Each structure stands twice: as structure tokens, then as C-alpha cells.
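The complex appears here minus one protein chain, its other protein chains still in place.
Up next is chain A:
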Amino acid sequence: MTDIIHTSAADLADALAAKQLSSVEVTQAHLDRIAAVDGAVHAFLHVDAEGALATARAIDDRRAAGETLPALAGVPIAVKDVVATQGLPTTAGSKILQGWIPPYDATLVTRLKAAGMPILGKTNMDEFAMGSSTEHSAYGPTHNPWDLERIPGGSGGGSSAAVAAFEAPLAIGTDTGGSIRQPAAVTGTVGTKPTYGGVSRFGLIALASSLDQAGPCTRSVLDAALLHELIGGHDPMDSTSIDAPVPPVVEAARRGDVKGLRVGVITEVSGKGFQAGVRARFTESLDLLAELGAEIVEVSCPSFEKGLAAYYLILPSEASSNLAKFDAMRYGLRVGPEGVVAPSAEQVMAATRDAGFGDEVKRRIILGTYALSSGYYDAYYGQAQKVRTLIARDFAAAFEQVDVLVTPTAPTTAFKLGEKLDDPMAMYLNDVATIPANLAGVPGISIPNGLADEDGLPSGLQILAPATRDERLYQVGGALERALEAQWGAPLWTKAPRLEESR
């Protein structure tokens, strides 16, 4: 096999199992690619070449010794910097955690390690996962491999860009309001937000506990299913983890059959007001699903329109509390207040938080603190929770009629870096189609469904399924991916411009 970095994780796993490739070769090829293109892409905040190669060597040795290994053993992976990795810096894209090295692994990292997967490094993100462009990273933005002048989406732009730029075959993302799916859409990759509780949150630096969920970022539906199956499942360390086996996602991705399936289009998120090219690709995808034997049904979810407002009360409220722990007392940045000789602990906390948090983080902490204040709680947080209930009911009613729902993943293709940085509301609107799934805890996937005519940039299709029925995402996604690639003659990523390699 000559072209390691353009090979899917599933094929790499097969080649490794057949001993056609070694994990050291595969890992080194990706490390070389990172060295060649990441100066331009900036998908990584930290690369652990030594650690990744050590894991690769160990796996190669074990395979040579005849051991039976897990399916993805030896396939390297990148991990979003919001996930705790023992011995590797973990900053969540924030200055306040600069230099912090966790003394423990997130549960999903423990599972990656147990599966023998070399960890290439930690990927860039909006600070504490607040943003849709990675421009809010304290360490500078990530660039979209399709156009380096454009955003890779966010908050998990680093993970999606790493996969899109062939710096990693697989990556871990987290999704609180669309942070896996929207970056997938604008980078022409696949990203899944599993059912809330489907993947352990233990070790994920919390943004909004009731919304956060980790999931796979890949270039194919099958790869996403393979990674989903590995990291999913019950974890006693996470009280909100679902105590049930992982849904049969890999089998569903392989089967990829939509015959007789009822596919719902949501009136309120059917692409009205979305970019023309995004809308056009969405309509074509619906036609294709119908051709494949699915029944397209229109359903109404009237409360979705209030989703964004509710989300921007619940998320900041939980975040204001989750981020209180960053106070300079035990770890991370510590800054003394200027001109104070013997500062009190409170003064050090305030000075550190002022210096260590970026504007977007401060904006949301202030918003959340206000929303939870006595006298405002009922009007803001309380009302938002009611909207959340209504959205869950809308989903329940819709799933009485249909098996899955589909929407365009994001309203636009990748916009230019800097374009929306000074307009928080415009930035927030990127997540209008993805947020309802987080509010209701249902699973969603974004798959590439073509390029917009006006700018030649990728658009994404979002598929949503009832909670715990994650396999349906892969069943529909697999079918559509196969049909689309048959039309295109090759995966969408073959149309991406070649990145200049610097040596």
C-alpha cells in the first residue's frame, strides 16, 4: 500500500491485521504529514511523536508475537484538547490551562489506549469549546484545508481539519451544540454526536454538562461507526452514562439500507434562509434518499425556533459554574493583581481569570451568572428548561411519524476567518440546526453531501435519530454515502485542493 494517509481507518486496520503495513509505518506517515502541513493548517496544539511511535512499536511487537488485537489496534488518532490525557498537555484551547498536564486519562482515552491506538496529539479548538470557528482558541485559529483563508468550523475545528488534511485517519471531537457536526460539514468530513450518555464524559473538560457528548470525526461513515463502537458504552465513572450495550452501529454502516425507511424533513429547519448551494445539495440528497427507497415525510417541530435562545441560556448557566474551578489555587495559570503587594486569594482568582479567559468565555460566564441569579432564574434558566422539554416533545412526536430526521448541518459553507468574529449573534446562528439534538439528547451525524455551486466548498447533511437508536444514523449515512460516491465517482475529499507540503 503506497498511499497511507489517504486510506480509511477501516482499510488501515485491515492492512495492519494482514501485516501488509506496520503501525510504525502508518503512524510515521501521519506524523510526517503533520510536519508537512500543520504549519499552514494548525490543527494541532500538541504533537506527541514519541508517545505515538512507542505505542505503534508495542502494537507491532504484539502483533508479531501472534496476539489477537482489537480491530483498530495500531491505527493512529488525534484527540481534541478538551479531553484529559495523562502525561499530555490538555488546555481546552485556553491560556488558563497552559502547561497543565492531567494526572489521569478520560475514560474514552483509556479505551483508545486499551485498543492499542497511537495518540498523535491534541487538536485545536475554540476556548473551552465556545465557538463555531476555532477563532476563539487562545493559541490561534485552525485553517480549513479546503481554503486556508476560511474557518474549519468549531469548536472542534482542529479535529475535523486534521482528518480533512490527512494528518490523522481518525479524531475525537466533542459536541455541545454542534461542535462535531458543523466542523464536519464545513470540512467535508463525517462527524457523529452520539446519544447523550452514549459515550462517557469522564475526563471531558465540561462546557455544559447536560449537553456535552464526545464522538468520532472521520472521513467515512464506516470509520465513524468503528470509532463510535470503541469509545461508546457504559462507564460507572459517569452517572449520566447509559447502562446498555452500544447500538449496532458498525453493522448498520456496512448494511447502509434505507428501503422503506421514513425520513422526516423538519419544516422549521428545511433550509429556508440557508445559503443557496447548501439548500440545493440538501434537496438533491432528499431526492437521492427517495430513489434509494426511503419515504420522505415533512414534519413540524415548532419549538425548534426557540432552541437557540434556550441553548444560549442553559449553556452559559452550566458553563459559568463548570468554569468556576479555574481559579489559580490548584493548577493552571496564576496571575497576581498588578500593584498589590500581598494579594488575597480572591484577588489572585480575579486577576487570573481576567488574564486567563478570552472574551467569548467571559461573555458566556457573565451571561450564565446573570441567568442563574436569584430573581432571574425562573425567567431565564427556568424558561429555557421548559423550552427544552418542548423540544424533546417535538422530537418524540416527530419520531412517531418517521424513523430519522434530516436537515442541512450548517446554514452556510465555511466562512472567511474574521468574518463573524465581532458578531456573536451571527456566530451563534451557525448552530441553529445542530442545537436541538443536544437539547433533547438525541444522536446526530453530519456527512458530506457535495460542494456548494457558488463557492465550491463542502456542505453537510445532518441525520438525527431517536435517543439510543444511533445505528439509524449509520444505516442512512452509509446508504447515502455509497450513493453519493457512486455519483461522484470517488469520495468528496478527492476534490479537495492539494495542500502544499513544506519539509
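Rule of thumb we're sticking to: contacts are C-beta pairs under 8 Å (C-beta built on N, C-alpha and C of every residue); 3 or more make two chains touch, one makes a residue touch a chain; residues count from 1.
The definition used in the following text is that contacts and distances are computed from a predicted model.
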Chain not displayed: protein name in its UniProt record ("Sugar ABC transporter permease", "Aspartyl/glutamyl-tRNA(Asn/Gln) amidotransferase subunit B", "Acetyl-coenzyme A carboxylase carboxyl transferase subunit beta" or "NADH-quinone oxidoreductase subunit L"): "Aspartyl/glutamyl-tRNA(Asn/Gln) amidotransferase subunit B"
Option touching the unshown chain, where A:Q98, A:T267, A:S300 or A:S373 are the choices: A:S373
Touch with the omitted chain, as defined above, among A:G66, A:P103, A:G273 or A:G489: A:P103
Which of A:K325, A:K416 or A:R482 contacts the chain that the document leaves out: A:K325
Contact set of chain A toward the excluded chain (per top definition): 83-84, 90, 92, 97, 100, 102-104, 106, 201-206, 208-210, 236-240, 317-318, 320-321, 324-327, 329-331, 345-346, 349, 369, 372-374, 377, 381
